[in-house]
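Here the complex is missing a single protein chain, while all its other protein chains stay put.
So, subunit A:
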């Protein structure tokens, strides 16, 4: 089912938010969301992602000087009632006194659609969301996943200009979350609706987002596709927040960084103090006596997670280094191993970025 009304593009210009208590939840923000795009706002709690979503919804208003545009229409001062947005809440916010069908029909009823039309559209929607057999159920007779589907159906039946999802999967258990994530992804693609999705779960963000906005302390840390965010993080914070990552820090001289556990070949770095990152899956494990074993460490802890082994190595850096290997290879604690890091797999940050994000962290620890 395609919606009659395609999603609009959304633009935020210079939108900041200061709450009544003087707390500035959001620094001035510029953001452009393309029509039909799924944009994920990702960050730890208190990073401003929910505030941004609520401003787009019309539940909060930006400070003086901010502007919000839906297509060409300036909606900055319009309350949520006039914005034609669909919302899905973390707590589902389904009306407990109504049945599934009544919940789904509510938006159409408020908008005074004809009875016959309401019935037909609700039937269609229930069918699409595989809820037809639950139409007469009360909300408290539904499972978490079913409630989530009802909430989605209720939000999209009115053909909103944008769909806003506030951590819709957080209240569910892991297996259900995985499945619903795929369902939501398929639904958003097939509807072609502009969607803004708030989450603190980076896996969810990468699975659903066309683009991700990583936020930290009321600022945008980085905007990019999931791959850009993962492979080319632009700040210490993003590198650390998305997935797991190892940091190597030391003095570089003549393309080699000296570390407690040996040395690291960094042909792309100039001489001086530097820090590079590497994802656990990008580090190669080699025999400790191999010529490629530039760095040597001792396996301190292993964790078998099915498709792979996770190894924590000591002796390379003051902090443990996390490496992943195939699940079929045996490792034992105390075993000596060598590692090899290819320079093209390393993530180097500009020193400027490094200093900036570190100073932010010191001022207000998360």
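By definition in this document, a residue touches a chain if its C-beta (ideal position, glycine included) is under 8 Å from a C-beta of that chain, and two chains touch if they have at least 3 such contacts; residues count from 1.
The rule we apply is simple: contacts and distances are computed from a predicted model.
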| item | value |
| --- | --- |
| Choices "Tripartite-type tricarboxylate transporter, receptor component TctC", "Putative spermidine/putrescine transport system permease protein", "Sigma-70 family RNA polymerase sigma factor" or "SGNH/GDSL hydrolase family protein" - which one is the UniProt name of the chain not shown | "Putative spermidine/putrescine transport system permease protein" |
| Touching the absent chain when the full complex is considered, from A:9, A:27, A:76 or A:99 | A:99 |
| Sole contact to the chain not displayed, among A:7, A:48, A:62 or A:86 | A:86 |
| Residue, one of A:16, A:158, A:246 or A:296, that touches the chain absent here | A:158 |
| Positions on subunit A contacted by the hidden chain, ascending | 57, 59, 79-82, 84-87, 89-91, 93-99, 101-102, 106-107, 110-111, 136, 138, 154-155, 158, 160 |
